[in-house]
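Down below is the structure, laid out as structure tokens.
With one protein chain removed, the remaining protein chains of the complex are shown where they sit.
Our next item is chain A:
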Amino acid sequence: MCLDDARYALRVPEEPDGDVMVQASADSDVGIWVRGVTRRFGTAEALRGIDLSAPYGRITALVGPNGAGKTTLLLILATLLTPTAGQVRVAGLDPVADPDGVRSRTGWMPDALGVYEQLTPREYLAFFAEAYRIEPALVADRVAALLARVHLAEHADQPVHVLSRGQKQRLGLARALVHEPRVLLLDEPAAGLDPRSRSELRDLLRELAASGVAILVSSHILAELEELADRVVFVAEGRTVSEEEIAGVSRFVVSGWRVRALDDAALATALAARGIAPLGITAAGSDLPPMSDVDAAALLASLVGDGVPVIAFGPIGGQLEAAYLALNKERR
């Protein structure tokens, strides 16, 4: 991302809206509930206070720069690391006190593929099905259904090492789903996927969410998350910075806008007349400074009213990207 941060601004809401934040307690029916979690590695603090909820039936995005603690948090949720302090509930259970209970209800897909190259996808999934103590009689059917679901049926009996990265990624997802978990943890699932695989992944995750699974996805591909996720949790330097509904993001983020007209000169004149100085002019259009949705709509109406032949007018980047960059700018 080489966007200029000047085009984004953060408008922090004066008071938090009660209906935007999920008001959840440990025993309520959220898939993941995290309060005040810290994690220290020696003297380094990876997590300094994470709060997060991921309700059942919804997809929650975990967004933050590299080193923000996303993977560390997922390792804690996946029962591999203990938190130094704070409370964690996954599927209503404490991962430290009852790791086995959490494991039986949680699917985890790490960013490393972690597949055995010498096995076939069918053997690989059958092994994990048994490792999750699925009735041996049910394993073959479960594996066949999963392979069809992630579009690997035709590669089911080829060794894993001939699969493409995207196919391996889907195999990893199938492994995370092998025991029909209620909670799904995905670390950068879309990394290395081509656009078609990405849209298939999106459809699959939406389907799972619709069936009541709580899904937590960490990713850097913000435009992708914006289409996929219902909720977003921003983390930076080991802290939760903000926890929002995707629909609510636009309420506190004002992004820059890009406008393009058939007649560049007429556009420039009209903008100058309104006292708006473009931050930059490229072939894609003129980039305008941040303004709210309402102001942008008014500007567009008045430009069109003045006869400027506008052919494109929209926010620069996505809302999530705008929020992400604005949050990063705040911290500097």
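Here, a contact is a pair of C-beta atoms (placed from the backbone, for glycine too) under 8 Å apart; a residue touches a chain by one contact, two chains touch by 3 or more; residues count from 1.
Here, contacts and distances are computed from a predicted model.
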Problem - Choices "NADH-quinone oxidoreductase subunit K", "4Fe-4S dicluster domain-containing protein", "ABC transporter permease" or "Sulfate adenylyltransferase subunit 2" - which one is the UniProt name of the chain not shown - result: "ABC transporter permease"
Problem - Touch with the omitted chain, as defined above, among A:67, A:114 or A:212 - result: A:114
Completion exercise
Answer key for A:49, A:65 or A:99 versus the chain not shown reads A:99
Handout entry: Residues in chain A touching the chain absent from view
Key = 41, 71, 75-76, 78-82, 95-96, 99-100, 103-104, 106, 108, 110-116, 118-119, 123, 127-128, 130-133, 175
